[in-house]
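Read through the structure below, which is laid out as structure tokens, and then see the notes.
Complex shown without one protein chain; remaining protein chains in place.
Lettered A, B and C in written order, each chain numbered from 1.
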Amino acid sequence: MIVEMRKGATKKEIDAVTARAKNLGLGIQMNQGTDKTVVAILGSNTGQLQTDVFAVLPGVESVTRIMKPYKLVSREFQAKNAIVNVNGIEIGGKRLVVMAGPCAVENQGQLAKSAEIVKAVGAVILRGGAFKPRTSPFSFQGLKKEGLELLDRVRKQYGMPVITEVTDSNDVGLISSYCDILQVGSRNMQNYVLLSAVGQMKCPVVLKRGFSCTVTEWLTAADYILAEGNKNVILCERGIRTFEDSTRFSLDVSSIPVIKRASYLPVIVDPSHAAGHYQLVPSLAKAAVAAGADGLLIEVHPNPKEALVDGLQSLSPSDFTRLMRELKPIAEAVGRTF
Amino acid sequence: MIVEMRKGATKKEIDAVTARAKNLGLGIQMNQGTDKTVVAILGSNTGQLQTDVFAVLPGVESVTRIMKPYKLVSREFQAKNAIVNVNGIEIGGKRLVVMAGPCAVENQGQLAKSAEIVKAVGAVILRGGAFKPRTSPFSFQGLKKEGLELLDRVRKQYGMPVITEVTDSNDVGLISSYCDILQVGSRNMQNYVLLSAVGQMKCPVVLKRGFSCTVTEWLTAADYILAEGNKNVILCERGIRTFEDSTRFSLDVSSIPVIKRASYLPVIVDPSHAAGHYQLVPSLAKAAVAAGADGLLIEVHPNPKEALVDGLQSLSPSDFTRLMRELKPIAEAVGRTF
Amino acid sequence: MIVEMRKGATKKEIDAVTARAKNLGLGIQMNQGTDKTVVAILGSNTGQLQTDVFAVLPGVESVTRIMKPYKLVSREFQAKNAIVNVNGIEIGGKRLVVMAGPCAVENQGQLAKSAEIVKAVGAVILRGGAFKPRTSPFSFQGLKKEGLELLDRVRKQYGMPVITEVTDSNDVGLISSYCDILQVGSRNMQNYVLLSAVGQMKCPVVLKRGFSCTVTEWLTAADYILAEGNKNVILCERGIRTFEDSTRFSLDVSSIPVIKRASYLPVIVDPSHAAGHYQLVPSLAKAAVAAGADGLLIEVHPNPKEALVDGLQSLSPSDFTRLMRELKPIAEAVGRTF
Partner (left out) sequence: MIVEMRKGATKKEIDAVTARAKNLGLGIQMNQGTDKTVVAILGSNTGQLQTDVFAVLPGVESVTRIMKPYKLVSREFQAKNAIVNVNGIEIGGKRLVVMAGPCAVENQGQLAKSAEIVKAVGAVILRGGAFKPRTSPFSFQGLKKEGLELLDRVRKQYGMPVITEVTDSNDVGLISSYCDILQVGSRNMQNYVLLSAVGQMKCPVVLKRGFSCTVTEWLTAADYILAEGNKNVILCERGIRTFEDSTRFSLDVSSIPVIKRASYLPVIVDPSHAAGHYQLVPSLAKAAVAAGADGLLIEVHPNPKEALVDGLQSLSPSDFTRLMRELKPIAEAVGRTF
């Protein structure tokens, strides 16, 4: 942590900074510049220290953190890539893992049909939402417990692990008994009570990026889950909010290589929520694979025209089949099996 | 809702749009342009309808919603300004209401001292956090239940209503028994389970704006609370995330007049979280009052240098005293009592 | 264009809207909703009409444009993909075109060495800046005319067309006599005098996206060039400004498929300025190709450690060689020759 003193800061002000550092058990190093003094604060946990601790002191111009605020998810903490195992399927390994299915579970027929379609062309995990966080209270909120039961039935029928979203700390136990991967959605990425709750489970967790959170905040949120003991975390990029309005969100494809440098956790991409439109999904899916994603989470509906939620961004069976065929050579070009 | 057909859309495609509208009990009006057909979808609840319902149909180029997605909070729903009454203090009326106090409750002495200071110069509601949502799991998370008890003791001692944050649906009952206003924080603005839970209480709720949510999404989130029966909602602007990095967030002062046009709910402003620095807080507080805010929520600490959380954005007693003195003529200039 | 009247708008107010439409030679269609009247304004040039024309009238709640504001670059204007020919090299055709070279021309040796390196592994166009727009007046501003002469010499020596930036309308004539493609940089995307000036040339123009401009604004800016008669426009995505700070800009990979739907112009991608760091460039380059870009514009320096400008985002010869090898199978996977 670097504390820049104001031009003309007094000795007493500088001493207050060094005294506080010593109080906190931190080392210091003085840098006497031509115009101003800069104090370097040294210690192994300065990433977790608030900059305010020094910034409030008189005579301080600015405080800059050098260490990252995340710790347990950092590649400095663990150098080797983590592989999250879901019923024998490895996420973060050599194989590109495709998770697909409808946005919302609607009924037995729709879900079973979805599983059949996506499994036939190579998807290995089924997605489907039972608890749906919706912008308006007047929109369809999901089938809830009934949806979970359908997921459970279909995963057994097709032998596919299932991923579904959890939106409240109360529901973690219930939902995890019906699924194989818990999904924490974008709007809950900073719901720390929920993060702690899923951290107390053993079940793999897909942590979607908050649509206005930096990669650093996202990795720090993942620390909440690991801090409780659950190491089975998969990150999922799903687009960020920008000024651009031709897509629902802007897929931040750069976050893939950024995370690969900063962390050892697997990262997958949801091109459907980023694009918001089925015609754009294939390009984004291909870009994600080319950029190094470990997997994809794609919305597919047997009949998007009749979907209760997000029909426009759902691929039809034929679109999905074509996409899977087109993804194969790209996956292979970046050294993946598929 | 306006459905623009693609240039060259077939009669069959247009018929599918009108058939779907009729199925949904909606009226339609055809607009035959020179190049393309535009279908207007008519009905009183088209604001709550998903655009996807039409956008997925073949031959559709784009769908534009004309009606707003929020309903119960809309000025079309209720023309007259709402006044939320907190133990006799009216929020949304002629008086400018100042809520002030520390970011986090630290101990009895700090809280009582804060109450004494802010009450002495005109603040009428005490703020203080017991459950703190923190970016890192390694940061101080608040005193929790013990903090609530301190809030309860101090509100009685000083005769000031208290506002504190709730971060999980489980805690709503507990927290509401110790405070007078429940605060839903920025990171939980789209935690719909929590919104529904506070909606089932009678207690006034301050709903902070999600730092990356539009005014429209914010008002729609408020609909969740009203839909459950709780009409005592106060909106709180607290800055949005932008590319600008000289402040912690960018105070969207425009949201005040925008909300005053769109809704009848009171709106207050938190200049502390927007600024992130005590030296910027007074200017933002004054701007908010001049722009028409009904109140302010300000962080004040007896000794910011020793604050456990957010010391840099907390006003010292002398800074707060000066600000309150300077706010008075501005409040009066815009027709407020103070 | 859709004009939504306020609830309770009077007949007189509605008549004023229809009268103005007729004055402008536009058709109208009335949509009498349950709550409010919506007037559709019909005509072939409503995309170029300002919404203000109606929005200022009393009783109008909002005005929504349905038609796009751009015209000449639109796929509705020309269905077939354009191919821009640069000395026999086709941009926008089947071949993936790679343009590479240093950010700034520094001296004869550096430029010639760059040309040799990039040509050897498959780049077909040489980039190099002589007029450099720099954030600070105290930074190196480029070799200017001397830089142009070096570009001219090297393009002849290596038989490679050259692309270089123009930053002022005055310089368009001079610069175009030394290069094969004029580049309009991100900060000048809305410098309309410059756009008109390059529009009066016949030389191909690469129009970089303004880092905070929407795709719609970008296409409308391209209309300025086409409106003056120059049809040889190539669009270049180079990252947009967002809140994310782990990269210099956020590459908006979605803009590639969005533009392919909306326009017939070729689109290339500059992964270097988006990433800001050489370690991230390869992933972004691969993502761009997979998403359908027609070409790449990449910064390569014989010795990035000694670069005068943007060394951190420049690839070294060995990095570039590896990238070109890795791009080949991805290009082929999406049906490109390379």
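Just so we're on the same page, a contact is a pair of C-beta atoms (placed from the backbone, for glycine too) under 8 Å apart; a residue touches a chain by one contact, two chains touch by 3 or more.
None of these values were measured; they are calculated from a predicted model.
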The one of C:E90, C:D168 or C:D319 in touch with the missing chain is C:D168
Residue of C:S74, C:N191, C:T247 or C:S283 touching the missing chain in the full complex:
C:N191
Across B:V73, B:A274, B:I298 or B:L323, the one contacting the chain not displayed is B:A274
May I ask which residue of B:V121, B:A227 or B:A290 touches the chain that does not appear here?
B:A290
Touching the unshown chain, chain A contributes residues 2, 4, 7, 27, 29-35, 38, 40, 42-44, 62, 64, 66, 76, 241-243, 245
On chain B, the omitted chain is touched by residues 212, 214-216, 240, 242-247, 250-258, 261-262, 274-275, 279-280, 282-284, 286-292, 326, 329-330, 332-334
On chain C, what residues meet the omitted chain?
45, 48, 50-53, 55-57, 69-71, 133-139, 167-170, 187-188, 190-194, 196, 211-212, 217, 220-221, 223-224, 227, 241, 277, 304-305, 307, 309-313
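Everything that follows uses one rule, which is that only the chains that are shown with their structure count from here on.
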What's the farthest chain from chain C if centres are computed as the mean of the Cα atoms?
B
Return the distance between the CA-based centres of chain A and chain B, expressed in whole Å.
26
Cα centre of chain B to Cα centre of chain C, whole Å, reads 38
Using CA atom averages as chain centres, what separation in Å is found between chain A and chain C?
31
Chain C, residues touching no fewer than two other chains
242-243, 245
